[in-house]
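One protein chain is absent from this view; the other protein chains keep their places.
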Amino acid sequence: MKLSKTMTLVLCLLLTVSLGAFAAEPAKVEGPITITVWHTRAAGANGDQIANAVARFNATNPYGIVVEEVYQGGYPETLAKTMQSIAAGTAPEIVLLERAAGVPVLATQGVLLDMAPYAERDGFQLDNVPPVLLKYSYYDGQLVAMPYIRSTPLFYYNKQMFAEAGFTEAPKTIEELIQVGRALHKKNANGETEVWGFALLNDPGWFIQNMIYQMGSNLVSEDGQKVICLEDGTMLAALKAWREWVDEGWCWPPTVTRGEATMKDLFNQGKIASYFASSGGMTNILNNAEAVGIEVGVAFLPTWDAARPSAPTGGGNLAIIKQGKNDQQLAAAWEFMKFVMSDAEAAGNAADTGYLPATYGSAQQPVIQELWAKRPEYKVAFDQLEIAQELPWSPYNSEFIEQLKVICSQLIIDRTITPEEAIEALKIEARLIFR
Amino acid sequence: MHSESIWGPKLRRGAARLPGILGKLFVAFIFLFPFYWMVITSFKPYAETIQFPPTLWPQNFTLDAYISIIGKMNLLVYVKNSIIVTVSEIVLQLLVMIPAAYAFARYNFVGKGLMFGMVLVALMIPVQVTFITVYLLMAKWKLLGTLLPQIIPFGTNAFGIFLLRQSFLQIPEEVIESAKLDNASELQTMTQIMLPMAKPTVITICMFSFIGRWNAYFWPLIMTDVERIRPLTIAIERLKDLEYGINWSVLMAGNVLLVAPIVVVFFFASRKIMEAFAYRGVK
Partner (left out) sequence: MKQQQEPRRKSFTKEKILPYIMTAPAMAFLLVFTFYPMANLIYLSFFDYNLINPNKRFVGWRNYYELFFVRKDFLNALQNTAVYTGAVVFFVILLALLLALWIRKDSKFNHFVQTCAFTPHLVAMLSCAMIWAWIMDANRYGLFNTVLSFFNLPPLRWLNSSATAMLSVVIVSVWKSIGYYCLIIVSALKAIPAEIYEAAELDNTPRYRLFFRIILPLLSPQLFFLLVTITINSFKVFDTVRVMTEGGPGNATDVISFYIYRYAFRHFRIGYASAAGTVLMVILMLLTAVYFRGLSRRVHYQ
């Protein structure tokens, strides 16, 4: 019997749909398998945490999956090694990438696994994850990364120095920050600065971008195709302000290398009264300050516009590489991903190291609640997530921010160009990079 | 009168030498001071390392930094890797370099100019140019899990060939002629006559090779994807976790551990080196 055209069409459709559904059904792990995760968690509490987590997973997973964790250096080194390993066919299954500079680079190449089908199959609750932390987890509608060791910058200050100058609270706005900075600025007989009221590191992708956001703009447009802050005057305003603060003498200009370490050392010597820095370093900051008798206050970042407070986030996301991997490897990688994103594990991760609890559920865990009770400073970081914002996704961000850093270095460290010249230079870079 | 003639000129000569001695001490100080600073910082607690004005001798001498490193890391594996890589490298380079330098110095053959030119060109290539290609090559040959990628790409020590050839060229013809008269084979001439005369150079080259491989960081970082083949340099760099903060005493302690073996080797070898340099050649 000949099938009518319509019937054939319907049958074909049914077949395709069922085949499609069959193909989309993610595989389940069938037997023992070894997979590798590459990460940036260096020696000490950081590295220990992942080693212990991996050991726990290896001991408790019912499939016989064995995970090997290997440290590969900082974020740039790990990303570069991952790129070359993909080219060589020696890539790991899971890799820890910087959320903005790393994930987009691999995602745009199409080498990352879409975890959405797996999440759906296993009932993984994505709304358990704070939305701002997931901003760089989606690409082209696919779920390509999970927040793993996330942080946010905070305002750290020397409580005693502030009290001596009559400030009982941290500044809430940039205007108040300027007042505090000027008040705490001390000069010696030669007119050289002995104490700086505030310090700002050369991390414009974080701090300057945040200020621009508070002014109502952003570094790049929503579609990530062009730079918008150069035309609307917001970048100019931010750079001008920063340069003014440094010229007035109360804002410490960073050193050309190891700026963060130097800044923290100066803080511990009582030479810098306050600074912006990642919450990821909280444990070390508090411990080192205690060792020299300084009481550290921790607060939200002061905002340019009281009606629009915000803060950037940072840190690393875990992603699964699908290029050159078979179903079993991907399935095993997903099992580890689920494990690490479980509330208990995410809580332990945060409590041991000072990184943010990656899920709402983990924030409720006893180990985190106890930590926050004992040291409320850690809670400040998590609370700030409510006002956190993210830079729009763009494949050009990483290169543009690198050039922005170089130009800021000339503007703030070297001080050989003016803010207007910096804007001109940035415009040229934007033209070259955003092709 | 007798006493005058003894003390006068002697004292004058001594006094004349004093500025020279002081000058040399100052020079030695300039070179040693940073090293000294590194060592004493490793024995200070964190609070003291950032103290201002800095202390020239640890006030609160402590071994904490070392304990935290040695306790936390399985140093033996890294040290073992560094030793194997360094020693194998030296052996390989000697085997490759000595005949090549000898050939360039002693023979005229077609293509010699070109080949020596290639050796010189190789000297100019920074590793930033070659690393990606070599990594891909090592992956293709399935050598990535071994120590070989840290050793074989440097088999030809262009610097060594250049220096050694120079040394061989300076050996007087008579020595070689007399060896020929004694019916020595090429191999014998090379190893028993010319090599001993170039001993200072060979030792110098070995030492530079040793230091270069021992302190190498960038190349092993690229070539090692797993922990068990990593050398000591990578372990020590890992001590600075940027988001966490740098603890100077721990970092300096790590660097002291990294430098200590070289200093020990150098200390024992420098005697030999000075002896070798004292060799005057055929009189």
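Assorted remarks:
Residue numbering begins at 1 within each chain, and the chains themselves are lettered A and B in the order written.
Everything below uses one rule, namely that a residue touches a chain if its C-beta (ideal position, glycine included) is under 8 Å from a C-beta of that chain, and two chains touch if they have at least 3 such contacts.
What you see is a predicted model; the values in this text were computed from it and never measured.
The missing chain, though absent from the view, touches A, B when the full complex is examined.
For the options A:A51, A:A306 or A:V406, the residue in contact with the chain missing from this view is A:V406. For the chain left out of this panel, the touching residue among A:V54, A:V105 or A:V129 is A:V105. Across B:T62, B:S88 or B:T156, the residue that sits in touch with the chain not pictured is B:T156.
Along chain B, the points of touch with the absent chain fall at residues 21, 24, 27-32, 34-35, 37-38, 52-53, 95-97, 99-100, 102-104, 107, 109, 112, 115, 118-130, 132-134, 137, 152-156, 158-159, 161-163, 166, 169-170, 172, 186, 200-201, 204, 208, 211, 215, 217-218, 233, 236-237, 248, 251-252, 255, 258-259, 262-263, 266, 270, 274, 277-278, 280-281, 283. Across the interface with the omitted chain, chain A contributes residues 76, 80, 83-84, 86-87, 105-106, 109, 111, 190, 192, 253, 255-258, 323, 398-399, 402, 406-407, 409-410, 413-414, 416, 432.
Basically, only the chains that are shown with their structure count from here on.
On the chain B side of its complex with chain A, the touching residues are 45-47, 50-52, 72-73, 132, 135-136, 139-140, 144, 221-222, 225-227, 237-247.
Those residues of chain A that touch chain B in the shared complex are 38, 41-47, 68, 70-74, 77, 81, 84-85, 87-90, 151, 258, 260-261, 264-265, 268-269, 278, 280-281, 283-285, 288, 291-292, 315.
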